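One protein chain is absent from this view; the other protein chains keep their places.
Coming up: chain A.
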């Protein structure tokens, strides 16, 4: 032991004391620093470009009319995405009602009653489910609800189910992380006061994790708002405001955006940029707000 530590390696000169320029290694280090910084800058460029371009092209389009008027034929200027906004709101409200309670309940089961074989397989498949292609979810809901099970047809409910399936694993995974952060002392204190397990969960664990649960739910909503592909196969899209629960094709902002952007009419493309700006602001607001709530919660705990 002592011989190893007492004898310094021979002929070793620390890099900082070697003559400059003589070392290829130092040159490589410099080069790597430059390359890594350049990579960072390259990665930031698209983000800046997207934010800039969406704002520039969208800002002139978005006004009160854009939110309250329905869309004219793609060639004509003016009008707005009222149908899309209404449809998105309708679909998202239903999807939130379906995905968030189930997601949180799943997380409660995994954290409070696990680990056992069932919870770990649920956990694994929840993870796997985050990677399912959205178009496949659309196909599944089409096969299950639109043509199967009494042929409900295209509509709001089918679209909401598809979005809920996309949101469910996100809610579950983040709720699970948050429930794990609740200290066991709180659970034990609750048990010590004579509370049952369900009382402990409902009155102690869930309130303590509430800010974190909100964060996860908001991230899931941010993800759900922008989903397009599954809606093409389930809600099907509409240019009119559709209030029916199921049976009539329903519109949504991302679908209208897609249709406007892929047709060669300047007016429709302009409206698509406006919709992109609205969608962008909505999604970013939800994401940033969610992170803010989350960081607040973690500093308070």
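Convention: a residue touches a chain if its C-beta (ideal position, glycine included) is under 8 Å from a C-beta of that chain, and two chains touch if they have at least 3 such contacts; residues count from 1.
As a working rule, contacts and distances are computed from a predicted model.
Enquirer: Any idea which of "Phosphate transport system permease protein", "3'-5' exonuclease", "Electron transfer flavoprotein subunit alpha/FixB family protein" or "NADH-quinone oxidoreductase subunit D" UniProt assigns to the chain that's been left out?
Expert: "Phosphate transport system permease protein"
Enquirer: Touch as defined at the start, partner being the missing chain; which of A:165, A:209, A:242 or A:267 qualifies?
Expert: Answer from the full complex: A:165 touches the omitted chain.
Enquirer: Among the options A:63, A:188 or A:262, which residue touches the chain absent from this view?
Expert: Selected residue, touching the omitted chain: A:262.
Enquirer: Which of these, A:59, A:97 or A:118, touches the one chain of the complex that we don't see?
Expert: Checking each option in A:59, A:97 or A:118, the one touching the absent chain turns out to be A:118.
Enquirer: For review purposes, identify every residue of chain A that touches the missing chain, sorted by number.
Expert: 12, 14-15, 25-26, 28-29, 31-33, 35-37, 39-40, 42-44, 46-47, 49-50, 53-54, 101-102, 105-106, 108-110, 112-113, 118-119, 121-122, 124-137, 139-140, 143-144, 148, 165, 168-174, 177, 194, 196-198, 201, 203-204, 207-208, 216, 219-220, 222-223, 225-229, 232-233, 236, 254, 257-258, 261-262, 269, 272-273, 276, 279-280, 283-284, 287-288, 291
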